[in-house]
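Structure below; questions to follow.
As you look at this complex, bear in mind that one protein chain is not there, while each of the others sits in place.
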Amino acid sequence: MAVREITYREALKEAMREEMLRDETVFLIGEDIADPHGGSYKVTAGLSTEFGLDRVIQTPISEQGFIGTAVGAALIGRRPIAEILYIDFCTMAMDQIVNQAAKIRYMSGGQAKVPLVIRTQGGMGRSSAAQHAQSLEAWFVHTPGLLVAMPSTPYDAKGLLKTAIRLDDPVIFIEHKLLYNTKGPVPEEEYTIPFGVADVKREGRDCTVVATSRTVLMTLAAAETLEREGISVEVVDPRTLFPLDVDTIVASVKKTSRLVVVHEAVERCGFGAEVVAQVAEKAYGYVDAPIVRVCAPSVPAPFARQLEDYVMVDEKKIADKVRRLVRGEI
Amino acid sequence: MAVREITYREALKEAMREEMLRDETVFLIGEDIADPHGGSYKVTAGLSTEFGLDRVIQTPISEQGFIGTAVGAALIGRRPIAEILYIDFCTMAMDQIVNQAAKIRYMSGGQAKVPLVIRTQGGMGRSSAAQHAQSLEAWFVHTPGLLVAMPSTPYDAKGLLKTAIRLDDPVIFIEHKLLYNTKGPVPEEEYTIPFGVADVKREGRDCTVVATSRTVLMTLAAAETLEREGISVEVVDPRTLFPLDVDTIVASVKKTSRLVVVHEAVERCGFGAEVVAQVAEKAYGYVDAPIVRVCAPSVPAPFARQLEDYVMVDEKKIADKVRRLVRGEI
Amino acid sequence: MNAKNADTTVETPPEDLTREQLLGMYRRMRLIRGFEDTAKERFEAGEIAGFLHLSQGQEAVPVGVCSALGPRDYITSTHRGHGDVIAKGCEVKRMFAELYGRATGYCKGKGGSMHIADFSQGIIGATGIVSGSLPTSVGIGLGIKQRGGDEVVVCFFGDGATAEGGFHEALNLASLWQVPVIFVCQNNLYGLSQPWEKTAYKCDLVARVATYHIPGECVDGMDVIAVHRAARRAVERARSGGGPGFIEAKTYRFLGHYVGDPALYMPAEEREAWRKRDAIVKLRGQLLAWGYLTEAEDEAMGAEVAAELQAGVEYAKASPLAAPETALEELYVHFDYLGNPR
Partner (left out) sequence: MNAKNADTTVETPPEDLTREQLLGMYRRMRLIRGFEDTAKERFEAGEIAGFLHLSQGQEAVPVGVCSALGPRDYITSTHRGHGDVIAKGCEVKRMFAELYGRATGYCKGKGGSMHIADFSQGIIGATGIVSGSLPTSVGIGLGIKQRGGDEVVVCFFGDGATAEGGFHEALNLASLWQVPVIFVCQNNLYGLSQPWEKTAYKCDLVARVATYHIPGECVDGMDVIAVHRAARRAVERARSGGGPGFIEAKTYRFLGHYVGDPALYMPAEEREAWRKRDAIVKLRGQLLAWGYLTEAEDEAMGAEVAAELQAGVEYAKASPLAAPETALEELYVHFDYLGNPR
């Protein structure tokens, strides 16, 4: 397989472009996604020029309206990929996402299919303040009827997005604002990644860390540091939060007997709680230490760099927690 | 103290009435809350007749608009109690709740106060189907800046609602559609219940059950049954999901060494996961069995009675789970 | 209500509708009325669970509109959707089966009264969220346009929905994209307990919608022929690429918001006055006057409709209940509800 290094942004764009070429029912819809602007994070740059404005549909600032539009189009067999620029703005379209997209199939007794992808991005680290730096994935994992993906690498981003586009179920596809410029190997050849299959991004013996999105990279860096200290960390990236590959997580915890769950979202009622709960039930007797989380404290994202740094998860916070846990200090 | 038996509905109404009499800045706002209709669950019946339509403001079907209105009024010192008829309709106002009400104080560096109460109700049991039977409390517990109350008895309903109205922080106050007609003792005299103080609704030795809202009643009934079988259950009702009285829960678990968490919301990423996570961290070493949850399976609420019964938490499901846990069958 | 509709009261039969069409519309209106009456009765007898939002009085609107549609056209509907979906082609027996929670119901017991759908007939389903179907309908219109089809989609909603933000967003997008959507507001003068004039201050809906450059008409919703003609105009325009349309049909909900609502907020005289304008009675009178229907035929039709309803209820009751464990099915196409791949 020919493999190149490309960015997460390029990987996402390739996924969309390939699927648009493969299937003419795939189209993009969202605010400011067409050229010359090409999306505020430039993920869609070039696509309107290549495919035209009928395949890359720009919409006024109407999240409820255009997400509803995407739902309706999906219901009659189109395959919309809608972009909500910041996950924070999903608040403007929650009804269409939660009460319509997620429920129509079930409510209709299985008549409907909703082959919809909602691409959005979250996360801190750019001093974007309270309304532009949330990580709201837990809301969607708590909503039956949705699938939720959160890729951490270019490889995963491309493979998962292609799968998302081909699935007939609605997918919330959550990118990270600080990952777009990260690079990684991506095959030239076509590939897809199934939903519900975690990726053990690093093997280890002493502690399992389940991390999502950008915190996977932080955790891998922390694991390097800890390795030098003689602590061996296994890093599990679920890649899709629902379906969740609980088996891989539980198997890892059974091996390492310790679990730390990491995410950027605020701790209280976050996705990490669900991972802990699953493990507390399914790996009972195998866990030799408290199960702990490394998440943002439950406050909104502050603006100033030093304030944001204070609340944001980072490599050091992860390493500290794992170290203390392994040393029995927690 | 003179104590009468009144319904949950009456208790709520008394709380609002007393606070409206006490403080002329308190007002109600919502759809169809005025007489002669008096609210679809009749909680506000009579209040517009007593206080007039300036204190009981009816609004068109505009959840975003009237919740935003309540936020704005609160920002300049009024004390709105907004009613969203079904918690499912919060989806129409998520931005105002989550990005405005919850964050303005923090974003402004503490300048703002938002003395807002949003009353709403959730829960299954009336064949209301997927869009009228959700339990979405976890979303709000996951939102820093909000307080979340979920009373299970008339006594708690009145005392917590009076506190909610007097607090200067925004409160999501979640009632249950099947509790309105339940009766319980409520003192004639004025009282309030602080937020963040759990109520041990029943003491027991063998297993702690943390339950919320209507599932508290189901759990108490299950505990009666189990008592006859020689299993002694301690029932902890947190009453407010945030602030959460973790100390009382942890103390109970340390005593009983077993924990079951119960709620009507779907299991995945629900509030129960947070309780499990807190206990898995803070009562590590004291728990002698897997920590399990009794919740709805993660599907939308179906319409037909037999289907709804199948997914809805009930006394029997709770009793079964506790019994099996105590017997070591889980 | 404007002058366009006056012509339907004249003594000569309309030239633009055949006897068969008119009798079909009449029968469909009676079927809806009978369905609603029967559902109410069965609900009050405790046989049906949940809520029931009935539409007695409004029958002319869905029937007038849907009689202008073809089988491949789409509709979306609301919590008060029985009439809409029957008008588009739903069979009452499978609707009753749904209300009775049977496996033979349109949604296999999962949807119930508020969510009846029949995708095979373009009945995309009803939503219980006021205004929820408006943006979705724009998407159906967009999808039709994308695939170069000549179908149209009718989006039914109530007067109450016009206060929601989604109303504005949907109109704006439909107008920008010129999609084949016909927005039909069934203005029954109430949104739950609130009279229309309390929902929107002195609002002329057609004028408001005109600011989006969407052509609209306000019609007498108690006159099925007037509704039909307005719909036909809008459908023809939309089908031939002329973009969205809007119809406000002034109508009335004879009963309360849901079964059990005493509707104290509806003045008795108002109710009386509207009852006298019953669209079914009006059309019956016209059909008799035009010689399209005899009293005997009318009675026979009544018996036939009653039999259909009766058979529908029996079908429902004889059908197996949806099996409890099916509550966990049909959530995802590719996974079970726990996320295991199929």
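By written order: A, B and C. Residues from 1 in each chain.
Note that contacts are C-beta pairs under 8 Å (C-beta built on N, C-alpha and C of every residue); 3 or more make two chains touch, one makes a residue touch a chain.
Small disclaimer: the values here were computed from a predicted structure and weren't measured.
Hidden chain, full complex: it touches shown chains A, B, C.
Although one chain is not drawn, the whole complex shows that of A:4, A:22 or A:126 it is A:126 that touches it. Only one of C:77, C:175, C:286 or C:326 touches the absent chain when the whole complex is considered: C:175. Note that of A:62, A:121 or A:256, the residue touching the chain absent from this view is A:62. Checked against the hidden chain, the listed residues B:167, B:186, B:249 or B:326 yield one contact partner: B:167. Although one chain is not drawn, its touching partners on subunit B can still be listed: residues 25, 27, 54, 57, 59-60, 62, 64-78, 80, 95-96, 99-100, 104-113, 144-145, 147, 167-169, 194-196, 242-244.
The chain not shown here touches subunit A at positions 31-32, 34, 36-37, 40, 58, 60-65, 88-89, 91-92, 126-132, 297-300, 302-311. Although one chain is not drawn, its touching partners on subunit C can still be listed: residues 163-169, 172, 175-176, 198, 200-204, 207-208, 211-213.
Following the convention adopted for this analysis, only the chains that are shown with their structure count from here on.
Subunit B and subunit C have Cα centroids lying 36 Å from one another. Each of the following residues of subunit C touches two or more other chains: 107, 109-111, 115, 127, 129, 165, 331, 337-338. The multi-chain contact residues of subunit A, meaning those touching 2 or more other chains, are 95, 99, 106-107, 144-145, 242.
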